[in-house]
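Not every chain is included here, but those present sit where they belong.
Order as written gives the chain letters A, B and C; numbering starts at 1 within each chain.
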Amino acid sequence: AAPAATTDTSSSSATTAPAASGDEAASGDEAAKPYIPVISKGFQHQFWQAVKSGSEQAAADFNVDITFEGPESEAMVDKQYEMLQAAIAKNPAAICFAAVDSQAMIPLLEEAQTKGIPVIGFDSGVDSDIPLATAATDNIAAAALAADKMAELIGESGKVAVLVHDQTSRTGIDRRDGFVNEIEAKYPDIEIVNLDYGGGDQLKSTDLAKAVIQANPDLKGYFGANEGSIIGVLNAVNELGKEGEIVVIGYDSGKQQIDAIKGGVEAGAITQNPVGIGYKCVEAAVKAINGETLDKVIDTGFFWYDATNIDSDEIKPLLYE
Amino acid sequence: MATQTGETAATSKRSFLRADAAQKLLAFSALIIIFIFFSLASPFFRTPDNVSSILVATAVNGVLALGVTFVIITAGIDLSVGTVMTLSAVMTGVAVTNRGLPIPVGIIVGLLTGTTAGLISGLMIARMKIPPFIATLGMMMIARGLSLVISDVKPIYFNDTPVFREIMMGSVVGALIPGLSVPNAVFILFGAALVAAFILGKTVLGRYAVAIGSNEEATRLSGVNVANWLTAVYALGGAFSGLAGVMIASRLNSAQPALGIGYELEAIAAVVIGGTSLSGGEGTILGTVIGALIISTLTNGLRILSVPQEWQMVITGVIVVLAVYIDIIRRRGK
Amino acid sequence: MSDYLVKMQGIDKSFPGVRALDEARFDLRTGEVHALVGENGAGKSTLMKILSGIYRMDAGQIILKDNEVEIPSPRAAQDLGISMIHQEINLMNHLTLAQNVYIGREPRGVVRFMLDENKLNAQTKELFASMRLNLDPRTKAADLTVAKQQMVEIAKALSFNSQVLIMDEPTAALTEAEIDELFRIIRELRNKGVGIVYISHRLEELKQISDRITVMRDGRTIDTVDAQTCSIDQIISMMVGRTIFEAAPEIPEKPSQDIALEVRNLNRGDVIRDVSFQLKKGEILGFAGLMGAGRTEVARAVFGADPVDSGEFFVNGELVQIKSPKDAVAHGIGYLSEDRKRYGLALGMDVEENIALAGFSKFLGRLGTVNQTAIRDTATHYVDTLQIKTPSVEQRVRNLSGGNQQKVVIGKWLTADTEILIFDEPTRGIDVGAKSEIYHLLNDLAQQGKSIIMISSELPEILRMSHRIVVMCEGRITGELSSADATQEEIMRYATQRRVLVSANGEPTNDQGIEQNGVG
């Protein structure tokens, strides 16, 4: 299920000047490999684990060393700041970075630039030109697609509820806004009755979604904006015996969601290409090390999937269990 | 003089009983008031299904709070309950799904994991004399890290064992008495509460927990092996976390390795709202159950009313303080 | 062949900075009451704590009935038949009396871990009955007065049916009647062959109850003497290592007629009922009464420590509001509590910091900074004048002996320059030497024009020190006597003038009593 990629053997050590000298004492015989820290926005969610596996895949393919880390929640802006700072201190060959805040990290990116460390963005961009390229999903457009699908499936009228993982993270905001704005703009007969935040905690999301469904017996649809949220919605629907009565639309994948879609409990979901995001950003970093010029935007794409295409060759590689 | 003493003792007895009744009434009445308020505010709140939802939502936090009650009665604290719960869930997942062991074995593995973690905290506290706050803070971090390590940062699903999910969400009662399909979760919570009340009220462990919380030094001077009993209390608390771990795994049909942070404060809040004093020596299981119910009723009700979540935080904060304040005023009156 | 039940030899014990025991020795025969006396900090409690497994000795030997034994824990001591009543009360306030007495030895139910509460209560009731102690086993310990708590502690120690029973100042908080009862119990036990160690500072008790007396000083055993043949003066000189100047009744000089403090119609629930009195400048006003008479409650009320229902306070003739201890201190009132550990001292802090605590404003520079040198000088001054036995002013108060802790509290109030001082049981748990020092001190203070209220349960002390004596019973003032015509019998008559008795015997009621001995 790894994304297709050509093994670029010419990518290795010659041009890794900044890292080479200091690196020897630290990592001994592996010092020859360029080192690329991947600073993510999280590490506990399955989505990030899929990104991680993609980046590891690329590391193997291009013969570089990577480390993957991210704060425990996307609220922890300062923790990510320190992670990025520590990464820069290690004088890496390049850095892959997904910012939890679009501005707060800019000074560090400037520092990296001064030190001649190329930066590749992934997942979400920063308000700066420094990243040579950004491999990302257009979350707003993706959530809008979810809204269109929702409207289609409920007949363009009725009540829907939205459960988002949190209210301050970029992905949370973009997916919420993408969905809500699309509904408000295009479907006047659809009413969004509840917009809640479950913190990505599956148990809390479950109890929360249950309360919302209880309070709205005529609810027609439920959108969950990330894996943890949709698991909550699915559990709630299941515990209340409302399977098939509510159109459930999700985001990302994961075993539970895949099973629900196959079983007809969930209508379908938006998937990004997490493995591809991880792969592409490391690939771009390697290219930057080698002095190649890069396209500013690497669109890794997003896709609607449901029971009909879930096993297709196009979708299957994008999903993780 | 003889008469006077007899009199004083009797008076104190009576006022003691009265205060006790008042306490239960009071915590209960706070719950009732909240319940009535939401019932009036929304017709959807008071449906049997929603009431059942509230009870189910109380189950995990309630069971964690039961364990914490014992610890707090000894004048200790346990910050590790949430992540130990998660570690137990993960271990159950490893046993049932990865190793294919029978479900009862998986449950025992979960309970043992929690108990062991509690035992280690207890040993740090009782033997190494590390303050409970620090020992359990360390255990919190360790259990959290281990959950991720053991699960390889992936949820472990119980898809091969569909019956596992029935532990919480099935309804044994519903099978026996059709129409009364109360989920097992509710019975597990109340069953665990009964066991806890029995241990606290009728066994040596409960007695020594109160004694240690009341005056640890005096208890030691009375020849009680305080270190051992204190360790046992933390192990018992850990066992409840282990049970909560099995429960949450069953509820979510998976062991989610990143859960658990913040659960400790919610459990402690339930205990304290229930009238257990953080300085130790007193506390009731009934109070804790009511405290946990107050929290989950509040959360559910505010959701039903669609109160914005940032305001929900503020309201919950205010009510936690108020609930404790009312209890304090009551005691002062006494 | 055990003539001796216990023999302790060459016992050494050091605490950081303190050599508490220096080759101390002690022995106990079966069926004797062996008193252990010595100044505060002589090492009495430490020696007995070693015997009861609380401290481990650094060196030495304990022989129990011809066998050398190790006593690593209180439990081990209990198993060897040794139990101890501690100087401090050690009850679990949240547990009932029965639960307290049998803690660690609860009767079990059918299953081993289950408790049999009924049996526990029955057992305790029996035990209390054997001591003629009328208490409900189901009362919570917190609801008892200190005296009753002490009796429960004694009951607990007895319940072990030990071979060796150590009592560390058991009578410090007891009334005369309770002391008589205790002595009856002690004699009974002695006749059964139990060996009893009896630590007390009330030397007059020793002749009554003890067979032999061992005197300790500075961690060493000075001598063991026969109680009947040795005079109290001899014992005292052994204790202090010098003959102390034991002034015959020190009749203090007459106070002036200016009124320093007047309390009018003070009321608080059942415990303070319409209390009014006056305190003159330079006067020592004794408050007598039985345990629980309400003297402490009155003192705390005057000091603003507890809220009152009604009442007026006049300081130097002016009506003042006293709502908190801060107000009281601001009006020059100081209160020396009867329970120094709980209410008098910050045990974890230094001697000097405790001495400075009430008079802190004296040591502040501009900008609210603290003048540490001034604090040290003052503390050193009081350590010297009060002869506080401490390795340094930086010693934590926790590590001082009880008596020396008491002196630290006195030093604190002297530092605060208060004009009105309320001493609640100032000599409780204090050795004779220190006692006489405190008496001198009280006299000196009175002569300097300070006004003193002295609450004491020791009648000789009250009689000896006070200009006037107020007697309380059940929260009321039942009588007032001048020192000239006061006798122990007279005081006891007022102290037992209970409501019930008053009406039954048709004796003067409370109000008449006050009029009869009218104030002012």
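Here are a few things to note about the model shown:
Basically, a residue touches a chain if its C-beta (ideal position, glycine included) is under 8 Å from a C-beta of that chain, and two chains touch if they have at least 3 such contacts.
Model, not experiment: these values are computed from the prediction.
This file describes a complex whose protein chains occur as A x1, B x2, C x1.
The rule we apply is simple: only the chains that are shown with their structure count from here on.
Chain B and chain C have Cα centroids lying 43 Å from one another. Chain A and chain B have centres, each the mean of its CA atoms, that are 35 Å apart.
Separating the centre of chain A from that of chain C, both taken as means of CA atoms, is a distance of 72 Å. Within chain B, contacts with two or more other chains are made by no residue at all.
The multi-chain contact residues of chain C, meaning those touching 2 or more other chains, do not exist; every residue touches at most one other chain. In the complex of the two chains, the chain B residues touching chain C come out as 1-6, 8-10, 12-13, 16, 202-205, 207-208, 210-211, 213-215, 217-225, 281-282. Within the complex formed with chain B, the residues of chain C that make contact are 54, 73-75, 77-78, 86, 90-95, 99, 103-106, 108-109, 113-115, 134-136, 138-140, 143, 148, 156, 177, 498, 500. Those residues of chain B that touch chain A in the shared complex are 42, 44-45, 47, 49-50, 53, 56-57, 60, 148, 153-155, 157, 159, 169, 183, 248, 251-254, 256-259, 261, 296, 299-300, 303-306, 309-310.
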